[in-house]
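Worksheet: the structure to be examined is printed underneath.
All protein chains but one are shown at their positions in the complex.
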Amino acid sequence: MIIILKENQPKQKVEEFIKGFESQGFTVHRSQGVHTLLLGLVGDTTKLNIETIQANDLVAEVKRIQEPYKNANRKFHPEDTVIDIAGHKIGKGHFIMISGPCSVESEEQITLVAEKVKASGASMLRGGAFKPRTSPYSFQGLRAQGLEMLQAARGKTHMPIVTEIMNTSHIPLFEDVDIIQVGARNMQNFELLRELGHLRKPILLKRGLANTLEELLMSAEYIMAGGNENVILCERGIRTFETSTRNTLDISAVPMLKKLSHLPVVVDPSHAAGIAWMVEPLAMAAIAAGADGLMVEVHNDPKHALSDGAQSLTPEQFDMLMQKVKAATAFFGKTLN
Amino acid sequence: MIIILKENQPKQKVEEFIKGFESQGFTVHRSQGVHTLLLGLVGDTTKLNIETIQANDLVAEVKRIQEPYKNANRKFHPEDTVIDIAGHKIGKGHFIMISGPCSVESEEQITLVAEKVKASGASMLRGGAFKPRTSPYSFQGLRAQGLEMLQAARGKTHMPIVTEIMNTSHIPLFEDVDIIQVGARNMQNFELLRELGHLRKPILLKRGLANTLEELLMSAEYIMAGGNENVILCERGIRTFETSTRNTLDISAVPMLKKLSHLPVVVDPSHAAGIAWMVEPLAMAAIAAGADGLMVEVHNDPKHALSDGAQSLTPEQFDMLMQKVKAATAFFGKTLN
Amino acid sequence: MIIILKENQPKQKVEEFIKGFESQGFTVHRSQGVHTLLLGLVGDTTKLNIETIQANDLVAEVKRIQEPYKNANRKFHPEDTVIDIAGHKIGKGHFIMISGPCSVESEEQITLVAEKVKASGASMLRGGAFKPRTSPYSFQGLRAQGLEMLQAARGKTHMPIVTEIMNTSHIPLFEDVDIIQVGARNMQNFELLRELGHLRKPILLKRGLANTLEELLMSAEYIMAGGNENVILCERGIRTFETSTRNTLDISAVPMLKKLSHLPVVVDPSHAAGIAWMVEPLAMAAIAAGADGLMVEVHNDPKHALSDGAQSLTPEQFDMLMQKVKAATAFFGKTLN
Partner (left out) sequence: MIIILKENQPKQKVEEFIKGFESQGFTVHRSQGVHTLLLGLVGDTTKLNIETIQANDLVAEVKRIQEPYKNANRKFHPEDTVIDIAGHKIGKGHFIMISGPCSVESEEQITLVAEKVKASGASMLRGGAFKPRTSPYSFQGLRAQGLEMLQAARGKTHMPIVTEIMNTSHIPLFEDVDIIQVGARNMQNFELLRELGHLRKPILLKRGLANTLEELLMSAEYIMAGGNENVILCERGIRTFETSTRNTLDISAVPMLKKLSHLPVVVDPSHAAGIAWMVEPLAMAAIAAGADGLMVEVHNDPKHALSDGAQSLTPEQFDMLMQKVKAATAFFGKTLN
């Protein structure tokens, strides 16, 4: 950690400030510039509160050198993490395709979509039971009943299921889900993250609309600090000034997250674009940029979908997409499973 | 609602599409342009799913004309809402000053700060017991114990208390709190909003870092739809590309929210700026722009604060701020109480 | 164009307002809703000033249905535009690779880089002579002399040259340049765009840091309205809240621009990322998303580059990149030339 002091501070106060750190066991290097004194702190600075130091009148600026996350950090875990979900692997060359409707609408609907996407080559089934909706007057999902329908669809297709959790009190209901998804709006719902850290189930953690990659990794760290190392990161578009797409897919997030962390990275082109015809080019870009998986919305009848119809593919469109995904993953050296 | 159709669509499909709306009781006006057909839907369109309509192949674009919120909408409630918190009113010319430390650290600390800010003229005491922190390794608040300390400070100073809730399961602990705060990171924690709608306690709802004013009002609507009309909106800065301040205070939010809604609007200059010296000019700007209250962080010893020290005022600085707040609220026609 | 009137406006004023449009030759359709009257204007609305209409007291909102650009619009020009630059084609399956240093530093340097990148398979040579720099104290480019050095390098390698213009008064100097580049900071330098419209030389138009795709197409329209239809669009990253990359590459811009316009689209992964190691994954993503070309910075000695060293590839790194670009363009059905 580097601490840059303000100019012309009283010598005695500076000495006391430095001694404060030394008494906590840090070694403090000084570098006197023309105008400013720099302090370099050596020791385990993760326990130091950066804000408290900044509040000191002597201090102009504080800069961390080490990333503030450990478990998620590739430096301390150079090998790619591989997560196995009922026989489907993700990470280190293993690629998964998660697909299904935005919302579970009925057992028939989810089973039908499951059968279709499985036939086209999808690895896992997604479907929302608890739905975060901007309006209290919109369809809120079938909730517990929706989870049962998902499980029924899994029973018939043997596809692992992925679905979103919105509250700690629902955790018992998710016991028989294969991957628990944390949605973008809950990326910094720290109470929820902490509880999910006590499970051993894979967590698909979506990046918040206005969260930096460092914040995403810190949220992964919340889960991992509890002992649950099965975290899959998901880029799904960020909020910018551009209005022609629903969100702006931050494609750089894929190589950057893989550089900073050993965790697998999935891309959701459906939410990023918000437009069905754009799913394919963004899916191709995600594979090319190094993603370990995709999450794509498919609905048997998008015109009558209860949510997100505009960005859902039909099973026929998904089948065409899968042909391209198969070819592209092979070209870029990934194994779809 | 206006629906803009794509060019050159098959006549029969268009007629079926229109009949679908008519059979739901809507009147559909047509306006044939050179290239496009516009449909104007007359009726209660709040029950219509805009995404489903957009998913129809015929449709180029859909545009709502009515705002999607009702209870929070000034159109249906032209008078300013006034909320009474233990004798302190907010709204319609009544102005409140909420202040206190970011985190409750001990009973002595919170009581000391409470006494100081009360002496300077603050209306209510803030203090965090449950703290949303980016890092799992940062101080997470004293939780239930912190709530008790706040109540003890209230006992000695008779100041109403404001504190943040992070999870539905904690609601019973907040029974004896005067205003429950929903933080920026939970603005779209819809499960939490829905439960708070079942209370009758005032809710201070902070705008999310990347949420539009319409989304803020929709989150207020979640609470109000449950029957709790005591919602106070709070602008606390949004995330932009600018880095010299912690966030960018969206000062236009004050007049815009007051135009769109009848709910009171509070500004938090401490979180917006993230720098203690900037609290005063932003506080003045907020009063000048029409805010109904301010929320300002004050700490007895910012250098040793467990969180947010850099943006906390000392009690002495707060006392100077209060002199200016008193003068400015009087100048702009507000009554501090 | 749709005009949404405010509620309960005086009938006579509304009739006068409508007659105003009818007297200009428009047909006006009315659609009376429960609260609001909608007007649908039929006719050539490009000559109408949307701001003037919005300023009318009767008007709640105005919405264009037609895009405000014509020459750049795919609707009026469904075929992909192909531009030929000294025998190298771009567009409709033809792919170009532009590369070279950020700044021309000497004749030896630019010739050396030109020979290296040509050997690896680059189509064209880039190099900045006039450099837009944030600081007046940074290296500002070799200016006219730099242009001569570029021409010398072209003389030896027969590679067409691409270089940036910053002011209308420099146009005569650019007579012997193959593609004139308009940088991000000048995307809305309308005086410059207008003058470039009078040339017949290809213009590479870079998207501004905070400009929407519609604004980019409007800037292309400025050039095309003057008669110069040889415009190449370039996505080079936009400014967002994310700080781990220099800019955020908006990969969706590629398919969206190609949907809205017939003009070729090039991606600049070097400026988008600002980091040399990230150029490759972003280049792959751009090809996968459908780009017609890439622009990549290469420097013989990045450590001693006078500008943008951190994002420049060495010739060796570029050679490895070209192997992948060759394979990927072939895989995605493009012809590198």
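As written, the chain order gives the labels A, B and C, with residue 1 at the start of each chain.
We adopt the following convention: contacts are C-beta pairs under 8 Å (C-beta built on N, C-alpha and C of every residue); 3 or more make two chains touch, one makes a residue touch a chain.
Given the structure is predicted, the values throughout are model-derived calculations rather than measurements.
In the full assembly, the chain not pictured is in contact with A, B, C, by the touch criterion defined above. Checked against the full complex, the one of A:66, A:145 or A:335 touching the unshown chain is A:66.
Here the missing chain is touched by one residue of A:211, A:240 or A:312, and it is A:240. Among C:27, C:56, C:300 or C:337, only C:56 touches the chain left out of the display. Touching the missing chain, out of C:112, C:173, C:310 or C:330, is residue C:310. Of the listed positions B:72, B:142 or B:254, the one in contact with the omitted chain in the full complex is B:254.
Those residues of chain A that touch the chain absent from the view are 2, 4, 29-36, 38, 40-43, 60-61, 63, 65-66, 210, 239-241, 243.
Listed here are the chain C residues that touch the chain not shown: 46-47, 49, 51-52, 54-57, 68-69, 130, 132-140, 166-169, 185-186, 188-192, 194, 208-210, 215, 218, 221-222, 225, 239, 276, 302-310, 312. The set of chain B residues touching the chain not shown comprises 210, 212-214, 238, 240-245, 248-256, 259-260, 272-273, 277-278, 281-282, 284-290, 327-328, 331-332.
By our rule, only the chains that are shown with their structure count from here on.
Ranked by separation of Cα centres from chain B, the top chain is C.
Rounded to whole angstrom units, the spacing between the C-alpha centres of chain A and chain B is 26.
Between chain A and chain C, the centres computed from C-alpha atoms are 32 Å apart. Contact with two or more other chains is made by residues 210, 240-241, 243 of chain C.
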